[in-house]
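And now, chain A:
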Amino acid sequence: MSINAYLIVAGVIFCIGAFGVLIRKNLIIIFMSLELMFNAANLGLVAVSGYLNLIDGDIFVIFVMVVAAAEAAIALGIAVAFYREKGTVDIDKANELKL
Partner candidate 1 sequence: MDFFIKYLLSILIFFPLASVILLLFINKKNEGLLRNLATILSLIEFIFSVYLFIYFKPDTYKFQFVEKFNWITTFGASYFLGIDGVSLFLILLTTLLTFVSLISSYRYIKDHVKEFFILMLILETFMIGTFASLDVLLFYLFWEFMLIPMYFIIGMWGTGRRVYSAVKFVLYTLSGSLIMLFGLIYIFILHYDQTGYFTFNILRLYNTHIPLNLQILLFIALFLGFAIKIPVFPFHTWLPDAHTEAPTAGSVILAGVLLKFGVYGFFRFAMPLLPEATLILAPIIIIIGVIGVLYGALVSMVQKDLKRLVAFSSVSHMGFIMLGLFAMSAISVDGSILQLLNHGITTGALFLFVGMLYERAHTRQIADFGGIAKKAPILTTLFMISVLASIGLPGLNGFIGEFLILIGSFKHYMVLTIIATSGIIFAAVYLLWMFQRVMFQDITNPQMESFYDMNLREIITVLPLILLMFFIGFYPAPFLERIDPTVLHFLSIIGHHGYIHNLIKLKTGLSNA
Partner candidate 2 sequence: MLNISHIYNMNFLEKGMLSIMPEAVIIVFAFIVLFLTFFERLSKSNNPYYLSLISIGFSMLYILMLSGRTIDGFYGSIVFNEFSVFLFIGILFAGFLTILMSNNYINNFEVPLPEYYSLILFGVSSMMLLVSSNNLIMVFLSIEFMSITAYILTGYLKGNTRSTEAALKYFVLGTFASAFLIFGSVFIYAATGHLNLYNIHYFITSVANKGLINFGTIKIYLAIGLILFLVGLAFKMSLFPFHAWTPDAYDGAPTPITNFMATGIKIAAFAIFLRIYSLIYNFNIMDFNNILWLLAILSMTFGNIAAIMSSNIKRLLAYSSIAQAGYILIGIIGGGYYGYSGTLFYLFAYIFMTAGAFAIVVAFENFDLMSLDIKKYSGIGYKYPFVAAAMAFFLLSLAGIPVTSGFMGKFYVFSAAIKSRYDLLVLIALINSAFAAFYYIKIIVQMYMPDKEELIISSSNGVQRDRGSGGANLNKLNNDFGVVNGKINEGLMIAIFICLFFTLLMGIFPQIFINFAHNSINSLWSI
């Protein structure tokens, strides 16, 4: 399979993720969309790495996963804290800080 196809798939998933972030207002879903974006990048890295006969990209994927895990922890922490304060995870309710 050509490398471009992989990258296209990665691009599609990345864009879908970005789209999700743009349209959804549920914090959890936004977070999941972000995870989609990360995964798209991972897919790209692995594909490129495989194509170039290198390993560094694969290593990168591992670190992205680690970071994703860490972010998941933070994100859900924030979601819980936010939910406690506002009783919702609608990000439109995060409107206290504005000019």
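The set was built so that all candidates are chains of the complex that A comes from, given by their letters.
Annotations
Everything that follows uses one rule, which is that contacts are C-beta pairs under 8 Å (C-beta built on N, C-alpha and C of every residue); 3 or more make two chains touch, one makes a residue touch a chain; residues count from 1.
Computed from a predicted model, the values in this text were never measured in an experiment.
One candidate from 1 or 2 touches chain A in this complex, that being 2. Here chain A touches candidate 2 in the complex through residues 3, 7, 10, 14, 17-18, 21, 27, 30-31, 34, 37-38, 40-41, 44-45, 48-49, 51-52, 54, 56-57, 59-60, 63-64, 67, 70-71, 74-75, 78, 81-82, 85-86, 91, 94, 96-99, going by the rule given at the top.
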